[in-house]
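See below for the structure under consideration.
The complex appears here without one of its protein chains, the remainder shown in place.
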Amino acid sequence: MDYFIHVAILIALYTILSTSYNLLIGYTGLFSIAHAAFYGIGAYTSALLTLHFGASFPLALLGAIVVTALVGGAIGVPALRVRGDYLVIASFGFQMIVFGVMLNWLALTRGEGGLAGIPRPVLFGIKIFSPAAYLPLAVAVAGICFLVTWWVARSPFGRVLRAIREDEVAAQSLGKDIVYFKITVFALAGGLAAVAGSFYAHYITFINPLSFTLDESIFIMAVVLVGGAGNLWGSLVGTVALVVAPEALRFLRIPDAIAAPFRQILYGLLLVLFVRFRPQGLIGEHSATRGARRVPASGDKVEAGSSALGTRLPHTAGNGKPLLTLRNVTKSFGGIRALDNLSLTLEEGRITGLIGPNGAGKTTAFNLITGFLEPDAGSIVYRGRELRGAKPHEISRLGIARSFQDLRLFPRMTVLDNVVVALPGQRTEQLSLVFFAAPRVVSAERENLRRAYELLAFVGLAEKAGELAEDLSYPEQKLLALARLLATQANLLLLDEPASGLDPTSVEAIMALIRRLPDYGKTICVIEHNLDVIKGLADPVVFLNEGRAIASGAPAQIMASPQLADIYFGV
Amino acid sequence: MLELFAQLTVNGLVSGSLFALLAISFGVILGTTRTFHFAHGIVYTAAAYGAYAFAEGLSLPLWLAVGLAVVVAVLLGVGIEVFVYQPLRRLYASPLTVLIASLGVLIIVENAIAIFFSTDAKIVTGFPSRLIVLGEVAFTTLHLAMVLVSWSLFFILLLYLYRTKTGKAMRGVATSPEMAEIVGIDTRRVFVGAFAIGSALAAPAAILYTLDKGATPDMGVTAVLMAAIAVIVGGVGSLPGAALGGMIIGLARNWGIWLLPSEWQSAIAFGILLLVILFRPTGLFGVKLRKAEV
Partner (left out) sequence: MRKWIAFITALLGLGAIPAYGAETYKIGAILAMTGPGAYYGRVMSRGPLLAIEEINAKGGIDGMKLELVIEDHKSGQPKEGVSAINKLVNIDKVPFILTSYSAPTLAAYPIAAEHKVLMLNGGGWSPDLVGKPYLFNNRMVGNYLGQVIAEHVFRKGARKLAMIYRNDPSGITVRDHVRPFWEKLGGTIVATEVHELGATDYAAQLAKIKAARPDVVATWSYGKDLGFIVKQARDVGITVPLVGIDWTPDGQAVAGTAMEGYEYASDYLDPDSKEPWTARFIQDYKKKYAEAPDFYAANYYEGIYILGELIKEVKQKGGNPQSGDQLRQALLAKRKFASVYGGTITFNDDGTSAKPVAVFEVKGGKPTVRTLVK
């Protein structure tokens, strides 16, 4: 009986490890291979606190969580600087260093000999001794961790994590400070792994570095991938499957010498096969919610004065005040001058068109305005404030948002989520509020969903709310991109080829929507190659060539000029 | 103390040369195909065990065993590309997915080797290794061979890439696969070629190491890690950078323990990695790793 209780306890432990790891790799897309290191740090910290300082188990557990969370957050820092593949190597390095410390810092860890005689937990005066007594504690702890992880995943914080996973750049452009999110999720995952580590130490009463090796990290990864990345219940299923199976293998009478490598081959095979044939794992991320979505009661028609878009203003032909001014902006890449002393002004309430041949610097200008690139010289002023040096998410929060030529939607999030995540001022994206202001999270969510629905209705996508963004048709995706942009509540919208690749009907639809936006106080700048669109939307039009604005004025004027036509069509 | 420094420098130059060879074998694949070929570690290991099996198991002469081992490595490396990476690429799998598949392949083959050959270190005899003593410094003829072979292969690789038509095609694909397609280069063929060359370069590194320090099933994991770190230090996309990165790691590991206790030697490479990532993520000569690709 003890044996099966032992297996059950292991399942509880690995559930904590796999769900916390799922947060990292499944939800945020951060491929770390160092989860065993967090596990180990938690175990050693807890053990040392009880062994050397006589701390009680709850205190030691807390200490372990804090220490590991701090380490986890610190790892987030290099994680910011490197892309996916390289993060693996960095985390690999971290795992090896931690292992090295455990092995070699003998004064602290006694190295390979490990720490023996770790005191068993004493709760409410009762010493937990037998496996049967450990089991309820294990289940309780695992249950709490699961609940925490689940709540985080469902919260607005979790939603941003997924956005970061889908497209980090787009997330930034929507005002999300990815530095904060990445560091926080690392700290969170570390802290949770430490809970498992602490429990493990006080259960086995003996720990040494060999329990926290790379193989362990890989096992945890296999559990998450088999169970389903991005789905916490999947991690539970994966844990049960991969913990029970090797224990069961003991009965298969596989020759002892090959049982362990045999097991590893099984894990490797699972990784390869699942990734190839069932990448979503046993329980995919969207298996439960595909298509179905809670629908708020509000209707599908946008009312005048609709709050999601901002107040509808009395119709004015723009008040002509400069909203954004570029002055002598220069930017070079290697030897190529992309922008050469570009000066340009966007007037409030107007739709300015930006045209020019390929390579003229139009998208580069957008990148500079929104902070994805730094100008080499010149200034960019928005409402009297210099934008140079500001980060993309900061600029977005000031009220400037841009769309991308290649859309950059969040493909594996629902249409609704794509819009909700863009809504500004979601204080409940702060992790602390997620926990300590839970009721506020729930009510804020309801409000957010309502506003998102309104926006979807505005662009005509309300019925597709529950679909995954990647399942939409191309015109629908372009509408979604627009809706997401509007959700940011930005006053200055930079649209990068909103009509490209569309059939004439869809072009008309989009133009109709864009035309309405100044009525809500929006200022727009449109890059387009389709001159009909420009003619129908923009006034004024700026003509860019070789990084310079060489003409600006009413569309008819610009397009009538033969010299500009020469340049444009590259004769 | 100076004699210790001299000996450590010699050790560093020797192991650095092997790391350099490893780094360029990995770098060729990464640079050309943009695949983080974790399983390269197992190609390395397979070469070592291939040499062992042919030389000790079948008692073939060493030169023949080595040749056959290189063939084994190339077949394995190309096989992984054709049967694992190509299908995934066709499905537009994300780089993360490919990485996991690569890791899976590494684990499978490593443990298959462990089952078939068992896990104790295997040695290959037959290299006439003699001790050379120069003053306070000593090394063997095998160590000399490591240095000579590594750098010869490095220069041969550069000659290939810059002087031959197929080599130039490979560089073209490395710079821009889309452009290469437009110009009419068969990128699939070039990819296979990159895997073949990378695997063929990893084999001598593995065999030389085995002749000196034996082969274990897990040798590949360390090898591919070191290769990756060297490439990152030197800068992705630059083969001279990768080779230099390898030398830096070899020397740092040895000079490092002149000051630090020896047990921290393995941590040194990872320390360098963290420093590079924090302060110069593009490496020494690399193409700028754009954080946000807009």
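By letter and in written order, the chains are A and B; residue numbering begins at 1 in each of them.
We adopt the following convention: contacts are C-beta pairs under 8 Å (C-beta built on N, C-alpha and C of every residue); 3 or more make two chains touch, one makes a residue touch a chain.
Source: prediction; values computed, not measured.
Remark: the omitted chain is touched by one listed residue; of A:S46, A:S91 or A:N104 this is A:N104. Only one of B:S94, B:S118 or B:T164 touches the absent chain when the whole complex is considered: B:S118.
Only one of A:I258, A:V381, A:A437 or A:L531 touches the chain withheld from this view, namely A:I258. Chain A residues in contact with the hidden partner, per the touch definition given at the top, are 1-4, 6-7, 103-104, 106, 110-114, 116, 204-208, 210-211, 244-245, 247-253, 256-261. Residue-level contact of chain B with the missing chain is found at 1, 3-4, 7-8, 11, 15, 114, 118-121, 123, 125, 129, 131, 133, 136-140, 212-214, 216, 253-254, 257, 261-263, 265-266.
Quick note on the criterion: only the chains that are shown with their structure count from here on.
Those residues of chain A that touch chain B in the complex are listed here as 29, 31, 77-78, 81-86, 88-90, 92-94, 96-97, 100-101, 103-104, 168-169, 172, 214, 218, 221, 225, 257-258, 261-262, 264-265, 267-272, 275-276, 279, 363, 367, 372-373, 392, 404. Residue ranges of chain B in contact with chain A, taken from their complex: 36, 84, 87-88, 93, 95-97, 99-101, 103-108, 110-112, 114-115, 118-119, 221, 225, 228-229, 232, 261, 263-264, 266-267, 269-271, 273-274, 277-278, 281, 289, 291-294.
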